[in-house]
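Here the complex is missing one protein chain, while the rest keep their positions.
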Amino acid sequence: MSELDRVISDLVVANRILAREGVVDAFGHISARHPERPDRYIMSRSRAPELVTSDDLMVFELDGTPVDARGRTPYAERAIHSGLYEARPDVQAVIHNHSYDVIPFSVTRAQLRPMIHVAASMGASAPVWDIRDKFGDGDMLVVTMDQGRELARAVGQGSLALMRGHGCVVAGETIKLAVMTAVYTQVNARLQMAALRLGEPKYLTAGEIEAMTRRQKTPVASDRAWEYWRERAGARDL
Amino acid sequence: MSELDRVISDLVVANRILAREGVVDAFGHISARHPERPDRYIMSRSRAPELVTSDDLMVFELDGTPVDARGRTPYAERAIHSGLYEARPDVQAVIHNHSYDVIPFSVTRAQLRPMIHVAASMGASAPVWDIRDKFGDGDMLVVTMDQGRELARAVGQGSLALMRGHGCVVAGETIKLAVMTAVYTQVNARLQMAALRLGEPKYLTAGEIEAMTRRQKTPVASDRAWEYWRERAGARDL
Amino acid sequence: MSELDRVISDLVVANRILAREGVVDAFGHISARHPERPDRYIMSRSRAPELVTSDDLMVFELDGTPVDARGRTPYAERAIHSGLYEARPDVQAVIHNHSYDVIPFSVTRAQLRPMIHVAASMGASAPVWDIRDKFGDGDMLVVTMDQGRELARAVGQGSLALMRGHGCVVAGETIKLAVMTAVYTQVNARLQMAALRLGEPKYLTAGEIEAMTRRQKTPVASDRAWEYWRERAGARDL
Partner (left out) sequence: MSELDRVISDLVVANRILAREGVVDAFGHISARHPERPDRYIMSRSRAPELVTSDDLMVFELDGTPVDARGRTPYAERAIHSGLYEARPDVQAVIHNHSYDVIPFSVTRAQLRPMIHVAASMGASAPVWDIRDKFGDGDMLVVTMDQGRELARAVGQGSLALMRGHGCVVAGETIKLAVMTAVYTQVNARLQMAALRLGEPKYLTAGEIEAMTRRQKTPVASDRAWEYWRERAGARDL
């Protein structure tokens, strides 16, 4: 299997996993940088992630221009992905989602912070980006390169940013790592919400975040999770 | 496919979607205005939405009189639908539900307001209608035209009203839009409930509500959601 | 189908419904008074409700003595059912469950009260019975007639009582009505818990409770719900 074939296969499986784990619903998307053309990325046409097949995958220029549209309608919010691939050569995969557990942390002052070790890869805390601050009232979608670049700036060198009243964006070194960060950020949000009812939680320290993130990147951890999520999503043979 | 056939098909699918997304349980119903006879509407006989087939669909006069009963028992609360079709020529679809996430906002002073962009079509805030205010103690069902008209008055030019200790009614320009409003109003209720634990949430502004509602009505958004929900409901071939 | 056959069939279906709706887990049980012998009742052998078939059904004397054990082990807590059938000739069905949403109201001073119209049949409020008050420290199970009679006293002329740190008992005029009360008491508990976060909820008035309970007992309401729950439980052909 070529590197490109592997990315395509992982991307389809990742779409199903994100749907099965409730990270995305009808909306949300995941992309991967093209393995042979780092100035391009691959992402489904406009379609709910649960339904995505390899035939839906399109290739885009860094600015979001489709290379091979063939009549397919792309997602409106390509600029989320464009902004990150342009700003961060280390990023190989980007997820945009409307995770229901995460969104409450995007509209209040409470900070989403890692409290469980498996959520370490989200980083020390989740910055919140409000499109209204710079772009004023609108439909809140990230559709211009300007907007995408601003959002990428909010992510900075981190792995994610929340989008006020909208969702979140996750950046990863691999498709598998981005999926793991997205899933466990959601789990962490749910658990932090619960823990806050009991008092001030103990969060992970900087040292724990660093050590545990390293651990999560080992194949023994990330492959185990991937195999499990893929099976649960019924995506073994995709 | 004639316009009437399309409405019938969409109505059956919508019933399944509302059941699958947990917007309705054994109770609740959705209707559509008759595409050839704006003084009539189409709705299932008295049956849980998850089980509705095209054979269950009946035609009603605007006042709720069945045109073609053929021994079938209609829903008791037809007046909810009658009231809205009578008052609002722009309304083509009406949903009544007992959404569990929405009901808590119907019995307290807390106001349900859009906090996430996909819930924009619910409008600036959800009015609460209490049948007891005008009709006194009773079984709380909306069964007379008087009651239906009062409820329609509470909806006004908006897209929904909550019914105290009972549920909610949603009005839409199309079946698909009404379904989207019902589903995301429920999601918004769940997320607002969570966010309120963290502090006062930032709600959508009037400008955001307007711009995002426009966006939700485009086929790229509403068809994508519809395709996804229909598949999840196992209703592709209905 | 004889009345006895109908009761047996409904009882098997009711077991599956209670399991599917999450009212019972591995534990909990439902019984029905014997239609030809009001001094006897019918209930499964000791088995999780989700797995019960007609072969599991046993007949008991009012004091819980098995009439036809044939080597089958009965539930330990038959006295819950015995106590109610003895005290209440009008009761034709009894459910004991560990409903997760209801239990929090059994260990605190907060009173479970009907807030949504479909929960009207639970009555004005749920009394809490603590076995420790009269019987002291023990395994908390209701296994003697004395204990069963005390619990029945807590129910009084009502339709249910909560059991502290344990669950609840529901009494009904029919199997279908008992199931409806058990399911919607659980829904009401979940919604009341949520509403209490937003402020003091408006509860149903005495007049609403009475009128709506009457409505719930009509076939148009109870059969619609039963058909839906039976289908969801995959119990159509049982």
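Letters A, B and C mark the chains as written, and numbering starts fresh at 1 in each.
We take it that contacts are C-beta pairs under 8 Å (C-beta built on N, C-alpha and C of every residue); 3 or more make two chains touch, one makes a residue touch a chain.
Quick caveat, the model's predicted, so the values are computed rather than measured.
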* **Contact list for the unshown chain, restricted to visible chains** => A, C
* Asked: Among A:59, A:76, A:116 or A:238, which one is in touch with the chain left out?
  -> A:116
* Asked: Which chain A residues would touch the chain omitted from the figure, given the whole complex?
  -> 115-118, 187, 190-191, 194-195, 197-208, 211-212, 214-215, 220, 224-225, 227-229, 231-232
* To do: Since one chain isn't shown, list which residues of chain C touch it in the complete complex.
  => 25-27, 46-48, 50-51, 73, 76, 98, 100-101, 103-105, 107-110, 130, 132, 136-141, 164-166, 193, 196-197
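Basically, only the chains that are shown with their structure count from here on.
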* Treat each pair of touching chains as one step and give the shortest count from chain A to chain C. => 2
* Compared with chain C, which chain's mean CA position is the farthest off? -> A
* So chain B and chain C: same face meeting same face, with over half the numbers shared, or different? -> different
* Structure fact -> Taking each chain's mean CA coordinate, chain A and chain C are separated, in whole Å, by 46
* Centre distance in Å when chain B and chain C are each reduced to the mean of their C-alpha atoms -> 32
* Structure fact -> chain A residues touching 2+ other chains are none
